[in-house]
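Only a single protein chain was left out; the remaining protein chains are all shown in position.
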Amino acid sequence: MSASPAGTPPAAPIIRVTNLSKTFRTLKRKPGFIGAIRNLFSTDYEEIKAVDHISFEIVPGELVGYIGPNGAGKSTTIKMLTGILHPTAGEVVVDGLVPQKERGRNSKKIGVVFGQRSQLMWDIPPGDSFELMRKMYAIPKARFEANLKQFVELLALDEFLERPVRQLSLGQRMRCELVATLLHDPKIVYLDEPTIGMDVVAKERIREFILHLSQERGTTIILTTHDISDIERLCQRVIIIDKGCLIYDGTLAEIKRRYGRLRRVVFSLAEGARPGKLEESLEQLGSGLQAETQEDGNIVVSFDPQQVAALTLTRHIVNSYAVSDLAVEEADLEAIIREIYQQGMER
Amino acid sequence: MTAKPMTGIRESVDRQIGVIAAAVKQGLAYRFEFFTAILGSLLTMTLVYFLWTAIYNNATSMAMSYQALITYVCLGQAFSFARPGQRYIFIRIGFGIRSGNVLLDLVRPMDYQLLIYCETFGAYLLETLLVSLPAYVLALFLFRINLPPSPEAAIGFGISILGAFFLVSSIDFLIGLMAFWTMDIWGVIWGLGYVKIAVLDILAGTIIPLTLLPDWLQAIAAILPFRSMAYTPLAIYVGEITGRAIWMNILNQFAWGIGLVLLTRLIWLKARHRIEIQGG
Partner (left out) sequence: MLYYADLYLTYFRLTWKARSQYRVSFAITLVCSIVGTGAQLAFLTLIFANVRQFEGWSFDEMLLIWGLMVTATHLANSLLDIPHRISSYVQGGNLDRLLVRPPTPLFQIAGEGGITLQALSRVMIGVAAILTALVTLQDKLPWWTVFYLPLMVISGMLIMFSVQLILACLTFWFVNTFSLMQTIGWINQFGQYPVTILTLPLRFLLTWVLPYAMMGFYPAAFLLHGGEYRLYGLLAPLMGFFLFGLSLLVWRVSVRRYQSTGS
């Protein structure tokens, strides 16, 4: 890890975001046929606050997960950090530059991988696109070749380096995208859904590479993803954003400590049995118990072991209902995050 | 036993109407596009009017009267025969294949070809009602183009326009089908689209009435199906084709139309086998 050794002052942040806000205006659309005609002449706009007074700092070398439910404002924030969008209010400083004012210079220091969109030329081998990058970022030939050699080796690219990009699988393509982004030694890399749609083997490969990037090269990495295992594997620190507001900024360990205390009892009932009065009977046991019936018929009860002992709860369930199968589980990170998304957090 | 095929047809017609309605709504979704389409149409028609007026004034002799000429070209412009705005099918099919969305279309209960035709018809309906008719009205009052010489001509025109639409859509669909065979979709389709327009321009009478072509060219144009795509309806309206010839020409139109639909059907069935998806 690249945390500073004890006794030294904390490193200066490489990214500083202060009270960042972004508001959009969209046309209100009316439904239906008549509405379609009225839309032609309307001037009804509504304002949407995509990002609402967000502040955070990132020091060099950090690997940060920037997550939130869909529509939370993640990509909007990233766009402001990379210089694509101009903030409505607030301040962004990236390695001493304001991206809004110095787009070109900022671009030279960053790399961006868009998970859904390719930056490689489609019909020719990736090597040609790399060559384009060399010219575009004015990378000295020696450095370029050293980097290329290392990446090709690390990601096992030589099998398909000569094939046109359109013939590559998703995993192969993403590896090439990463290389294309890194050839110019960017200080900061923004990864938007880099493992989306991949099989487990491909995902692991990408993750290992990202770790290598962070640990061996000290690149600052900001990762946006919906894949919880990505976060678990890679991120020391997690920033959670929802409805434009920052709702959590801290380490993964902290989240688990605060919310991971929740455990679950998952059970299913025998054929024909019904979980009558489950809520009421649970209330008698203690507070903080939540029951939920899943689609597959299983019933999940979340509980806080400090309020109600696992054994007490289990015994109660088995005694009250005709249980056919039962398991006690740790709350997984995915459940925790889901809960945070659904309910916001107690601040 | 007769109940089933009836409801089947009812369902099918319902679906078709649904698709057409959706296409119309889609066309209304973009207001800027909508207004510029109308204004563009009026503008292009006006320019055409002046061009042909000048040609007529400079001509030593012309095979058409001034009124007939003006009516012909303005109408042609108003009803988008000469406007290259009918790229709809190309975009629809090409895009569908590129993105892989075509699979969604194929899974639907509606036949793909029928689906595309219905959508195109919806777009065409919208364009006719909201773009072509205003242009027509403008031409009537501002440029004093003729009204149809007889109710027979008017009806003939109406039917013939539908026939023309049908023919052009079939050709567009045929070109669009090329996308199923080639990797370079855009290049081929756009290219063929240009050829189609270029050919149509001359041999269909979209930008120059067939009557004004040199005799040898007219002879060629007479046997090709292209004349039915623009010349036939326009000539009926203008009165160049009268009486029984009207219905003969319409019959000819529909004969070619059916032939083309059968051809596209054949090729479509082959294309369906040949699904090569790009993207993803």
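Order of writing sets the labels: A and B. Residues in every chain begin at 1.
In this section, a residue touches a chain if its C-beta (ideal position, glycine included) is under 8 Å from a C-beta of that chain, and two chains touch if they have at least 3 such contacts.
None of these values were measured; they are calculated from a predicted model.
In the full complex, the chain left out of view touches A, B.
Summary of contacts with the chain left out: across A:Met121, A:Ile196, A:Ile228 or A:Ile247, the touching residue is A:Met121. Across the entire complex, the residue among B:Leu147, B:Ala198 or B:Ala255 in touch with the chain not shown is B:Ala198.
The chain that is not drawn here is touched, among residues B:Thr36, B:Gln67 or B:Ser150, by B:Thr36.
What subunit B contributes to its contact with the hidden chain is residues 30-33, 36-37, 39-40, 43-44, 46-47, 50-51, 53-55, 58-62, 83-85, 182-184, 187-188, 190-192, 194-195, 197-199, 201-202, 207-208, 212-214. Annotation for subunit A: contacts to the undisplayed chain at residues 22, 24-25, 76, 79, 82-86, 100, 103-104, 107-108, 110, 112, 114, 117, 119, 121-124, 128-129, 131-132, 135-138, 164.
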